[in-house]
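Note that one protein chain is taken out, while the other chains of the complex remain in position.
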Amino acid sequence: MFEFDDKPHDECGVFGIFAPGRQVARMTFFGLYALQHRGQESAGIVTSDGIVAHQHKGMGLVAQVFNEDNLAPLEGHLAIGHTRYSTTGSAKLRNAQPYLIETINGPLGVSHNGNLTNALDLRRQLLERGVGLSSTTDSEAITQILAAPPAIWGEAHNPQNGADIWVSRIRGLMRVAQGAYTLAILTRHAVYGVRDPLGLRPLCIGELDGGGHVIASESCALETIGAHYVREVEPGEIVRLDTSGITSIRGMIPERKRALCIFEFVYFARPDSRLDDAVVHEVRQQMGRRLAQEAPVEADAVIGVPDSATPHSIGYAAESGIVYTEGLTKNRYIGRTFIQPDDDLRQVGVQLKYNALTANLQGKRVIMIDDSIVRGNTCGPLVQLLREAGASEVHVRVASPPVRHPCFMGIDMATYNELIASNMDIEGIRQHIGADSLYYLSLPGMVGAVQEVVGGDQGYCNACFSGTYPIDIPEWLFEEDRSKLFFEGVWGT
Amino acid sequence: MFEFDDKPHDECGVFGIFAPGRQVARMTFFGLYALQHRGQESAGIVTSDGIVAHQHKGMGLVAQVFNEDNLAPLEGHLAIGHTRYSTTGSAKLRNAQPYLIETINGPLGVSHNGNLTNALDLRRQLLERGVGLSSTTDSEAITQILAAPPAIWGEAHNPQNGADIWVSRIRGLMRVAQGAYTLAILTRHAVYGVRDPLGLRPLCIGELDGGGHVIASESCALETIGAHYVREVEPGEIVRLDTSGITSIRGMIPERKRALCIFEFVYFARPDSRLDDAVVHEVRQQMGRRLAQEAPVEADAVIGVPDSATPHSIGYAAESGIVYTEGLTKNRYIGRTFIQPDDDLRQVGVQLKYNALTANLQGKRVIMIDDSIVRGNTCGPLVQLLREAGASEVHVRVASPPVRHPCFMGIDMATYNELIASNMDIEGIRQHIGADSLYYLSLPGMVGAVQEVVGGDQGYCNACFSGTYPIDIPEWLFEEDRSKLFFEGVWGT
Amino acid sequence: MFEFDDKPHDECGVFGIFAPGRQVARMTFFGLYALQHRGQESAGIVTSDGIVAHQHKGMGLVAQVFNEDNLAPLEGHLAIGHTRYSTTGSAKLRNAQPYLIETINGPLGVSHNGNLTNALDLRRQLLERGVGLSSTTDSEAITQILAAPPAIWGEAHNPQNGADIWVSRIRGLMRVAQGAYTLAILTRHAVYGVRDPLGLRPLCIGELDGGGHVIASESCALETIGAHYVREVEPGEIVRLDTSGITSIRGMIPERKRALCIFEFVYFARPDSRLDDAVVHEVRQQMGRRLAQEAPVEADAVIGVPDSATPHSIGYAAESGIVYTEGLTKNRYIGRTFIQPDDDLRQVGVQLKYNALTANLQGKRVIMIDDSIVRGNTCGPLVQLLREAGASEVHVRVASPPVRHPCFMGIDMATYNELIASNMDIEGIRQHIGADSLYYLSLPGMVGAVQEVVGGDQGYCNACFSGTYPIDIPEWLFEEDRSKLFFEGVWGT
Partner (left out) sequence: MFEFDDKPHDECGVFGIFAPGRQVARMTFFGLYALQHRGQESAGIVTSDGIVAHQHKGMGLVAQVFNEDNLAPLEGHLAIGHTRYSTTGSAKLRNAQPYLIETINGPLGVSHNGNLTNALDLRRQLLERGVGLSSTTDSEAITQILAAPPAIWGEAHNPQNGADIWVSRIRGLMRVAQGAYTLAILTRHAVYGVRDPLGLRPLCIGELDGGGHVIASESCALETIGAHYVREVEPGEIVRLDTSGITSIRGMIPERKRALCIFEFVYFARPDSRLDDAVVHEVRQQMGRRLAQEAPVEADAVIGVPDSATPHSIGYAAESGIVYTEGLTKNRYIGRTFIQPDDDLRQVGVQLKYNALTANLQGKRVIMIDDSIVRGNTCGPLVQLLREAGASEVHVRVASPPVRHPCFMGIDMATYNELIASNMDIEGIRQHIGADSLYYLSLPGMVGAVQEVVGGDQGYCNACFSGTYPIDIPEWLFEEDRSKLFFEGVWGT
């Protein structure tokens, strides 16, 4: 598979809905459609009609996986959905989500976004209990943990009279799971939204006119189906969507400060989504403004690396007073191709995907804004492209700090080796990419930009920039080979 | 799905091979190809290379499911395979076998032929232990039971030094499983063949020239790949195929007499297969001979309902001295079609599948042999067809007794309602089908025919004819609705 | 593709129906289903509703190509269908039939069975006229010839008042086409059946209760859908099916004697089909009887090579008084597989497909009947198989003469090289196959058998046996390489 891209990849988008009288599978389809940017490898929907659960999932984009024929049997009044990006080669149907299993308390469907840092431990515990696992994912481990009597995982076995057995189970899971997990869970009668106590991955709640509620990884999915944004699910919180509407339940008291992945603001989330009550686009503009303050340079035009760096560029342009324009175009029919360029075409390089807009560059001093640099394979060729198109100077400004540390909470940058800023200093990178100047937004600058828009410090994970992880990471994960192992999943021990 | 057929359906064919230096997936393919008559709904192969297991399965005939592209990755030196007929509508990929899961002791693959009578109990026990189940089959229950520490199922937890952990687990399974199960099991280093203590479904062993062993539901699969027939796996026996060759292990001491399904002799097995050291074709001829002795009739020609009743007919003709000929032809491109005949075509009836050979029938008194009558929907139209083709008399002889009782050990005749002989007496059936005379082979006659060829009474289940079940059947299974439920599988309780 | 088979292959089955008020696409489906033995590579249906034509075709068996979804849009009250075997590697969708084109007189659909000996000439004439061809088949040439003004092909341009323009065109085609062609043609308002003046390939007419008519390659397709056999289409005849019922039109006055392919009686046709008012099964029995008269031998059992030689064997047994039994079984789930046996499996040989029934062979002198021997690759291994199963003697009797000459009229035996009887004498073949004795039915014997059943000499092509071709064959076709070229079709000259 060929991708000319220097972006990290998130692992998933999750969605849940409880809406009697509505076509919940269809609404989930459109919700997933809005979350497509969070994963393009597989998609799936599980519904419940109060007795039986129905399921369809497949490989590919949401619009490829579903058609009217396979949507029709997904009956019911509650549903969850999932769209997945796999961090590794294990792009197989058996890893597609949601998972659906039968438990002693009826059907259980699970959609998961995030990565557990103790996934191998949990898998081993399950295997030792004699539970066979049919995939290589931590998400299946989560599902099987939820299927077990909560006492096994240290939770009171019998919920008090009338209490919700599923809440006990989810609490049992939260007791043992380490790392990032945002979940949409479907049972026979209810949908649950769960966010890990660090709140590493986002999840928000929406309300439908005429009744019914929705949860989604990002608020853009709410707006797409006409739901009103209510609020975010809190770190450690469980919300239940059922006939009583929305019920908030304490899942776990967070022991540490919230640590929402700040990369959601930098790159992952759709610019029109709302995080911490701020629209992401606005935060990105503010990052651009801070970048302009920190690293001004005399120039004739500000351009962004399309499409993701446009908001940052608009902010930079506004703050610097230098005109914003487009200097690069990208083939808008993105979508992975499995055709490999041959050697000659490989020399063509970034032009397979990007073209320069000569008229806007000719003889100009250009500031090229990127939202982030991870592996550093794209930036240099783009600088070269701009120069060939006539740019007299190319100043690269990156709207986030250097990515120097691997992530183990769900983003596919798992080793020091692959990170350019972990292996070169800034001046080295500048020479490597051939820019006239290079500047990364400072960590305080990035964090400050977020805080200015959201209003205060709500707590963010910036481990990939700072090396300060919000949870203890097992030593072995930092070793090159073991971490690969971790990401690929393995058959047993 | 449209089938004009009055035959019961078996549930599966299983296959296993351990043969270093040979292409085991390819050999499994040809083995399954030979077992295709035991199930046409789905097919699958799992291999092990000693470290990792590989898998491919899909819906359809063996030749449709596999091609060189999906066969190539199935590397290794041991393999199991499966071909499936589903007794119900749940023809879904997630029910296709073999199952492959990861356990604390490495990969575990399971191919199952048969039906457990206490499947729902076992599923409930698994669910209560907190094991989530993702299909509706008893075969998944078997797989998850094998994944668990054997102590859970009442077996000594720690096998003695050097003992085989898998043997303990299989024994644990045999302790709790009731009903029919012939299994081919794959672990990282060995293939196991298992037969329930009643020996309800067949399983035999073959040896390859140049090393390596094979197990298969029927011996025809051995011959197809050039393996020599060694012997049958005994009821309650476990055989292990590994670098030490074939090892026989006592799985369970049978408490009751062996009860091989006698319908294997009547209809299921391929005529060239060997059961109880007798070739099935010879047994069927003997049934025909006994039938000629019990129910002679003056006539001009003996014909069989193609293709299954040909051996019985040859036997009847030989014994009676009446000439054997073909009187009916059947479209040899069998294969299910999903196109439904409309009302007009439905009136055409059996002719959609059978034609009469007028020249052989014109003005003749014809004896039409069928191997069995289950629902009774085909026999009448065939008699009618023969008469229209000019037969002056049609005498129907059935080479097995009336099917009066449901089967719960793996054959898809689960309720009294659907069995014509349970709802009508012989004279009633004769009138119903419009024959000049009708005779079913007696139970002693059928059993005697088998004994004469195999040499003595090796013990057979003839519950569908006699009502005498070899194991205790739970009362509720005899109730119409519940037995359907049993066959369809259900989501939990 | 792997096939262990020594049978020639026909090229196609054709079907046509005109039946207002009936579901003609569905009926065509079941008709093609009955003709499946004439071609398993692709299948297709074209319907007309009197205004517009509808079409679906695909690769594979009839039951694989069609489902309720793609059958539903095939509306109308007249239809044609086709099932195809390709003589060469060009198994591609663009060669699938029926062809459907638009002409100045509305839609034109064509189903063709046979092979034109002057196909390359006709293709060249079309290309020279400036008609581009998109496939490599003679059938497309036929279709484009029918699309042209008949004057171009030497037929009076303007049919007389009220005359049928399509009849003129079909006559134009008949004027120029050399070789074998049985056609089912669909226009906006009528279905036409056409048979070449030699009548090389069969075609018959059926009538439906309640109105409507049918044409089909073989009568078995009529019976399958409940139509009554009326008669065969005559050599050189055109029949039109429309609102006036069946109309017979002289297409061309045959200049030579009829020459129906006698191999239809030997092997191609379904045994229950009717040719020349005789049931094929009866003719085959008669061939067996003649064979017993010509080549008696003392023996204990008569067996046939399944499934095709069963009727001949029954005849041989009846005539000789030696008991008929089954000695070989064949996997009844025929269907091509694309999985190749490896070298070890290739050694297993015929056992991949056939097994011997030891009990019927042990210590016995066996007569093995085959309907024909073409390449001679299967017979020897079968003799060997019988010996290994204990046969004390094996006498091979073939119910047709040695195949010594290639066929250019639609059967895939195109070169002298591939025919064993063209390269070895009988004694050489006997030694080659290892039989105790070998005898082929004489040409007079075979022809006599046919005549005795059908009642007189209706005229048959037996060129592959006799070397006497019913039409002039261009010299170059007998050259090895050119005849291959002919069968594969070529791009232009």
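Which chain is which? They are A, B and C, in the order written, and residues in each are numbered from 1.
Keep this in mind: contacts are C-beta pairs under 8 Å (C-beta built on N, C-alpha and C of every residue); 3 or more make two chains touch, one makes a residue touch a chain.
Predicted model, so just to flag it, every value in this text is computed and none were measured.
Chemist: For the full complex, can you list every visible chain touched by the one that's not shown?
Modeler: A, C
Chemist: Please pick, from A:Asn105, A:Gln351 or A:Ser466, the residue that touches the omitted chain in the full complex.
Modeler: Answer from the full complex: A:Gln351 touches the omitted chain.
Chemist: Of the residues A:Ile225, A:Cys261 or A:Ile473, which one touches the chain left out of the display?
Modeler: Residue touching the chain left out of view: A:Ile225.
Chemist: Over the whole complex, note the residues of subunit A touching the chain we left out.
Modeler: Output for subunit A: 22-23, 26-27, 29-30, 33-34, 36-37, 40, 61-64, 66-68, 71, 220, 223-226, 270-272, 278-279, 281-282, 285, 307, 310-311, 314, 318, 323-326, 329, 331-342, 344-345, 347-348, 351-352, 355-360.
Chemist: Could I get the residues of subunit C that touch the absent chain, sorted low to high?
Modeler: Residues 52-53, 99-108, 124, 127-134, 136, 143-144, 146-149, 152, 491-493 of subunit C touch the chain absent from view.
Assume only the chains that are shown with their structure count from here on.
Chemist: Considering only which chains touch which, label the overall pattern as line, ring, star, complete or other.
Modeler: line
Chemist: Averaging only over C-alpha atoms, locate the centres of subunit B and subunit C and give their separation in whole Å.
Modeler: From the centre of subunit B to the centre of subunit C is 36 Å.
Chemist: Give, as an integer number of Å, the spacing between the C-alpha centres of subunit B and subunit A.
Modeler: Between these chains, centre-to-centre, one finds 50 Å.
Chemist: So how far apart, in whole Å, are subunit A and subunit C when each is placed at the average of its C-alpha atoms?
Modeler: Here subunit A and subunit C have centroids separated by 61 Å.
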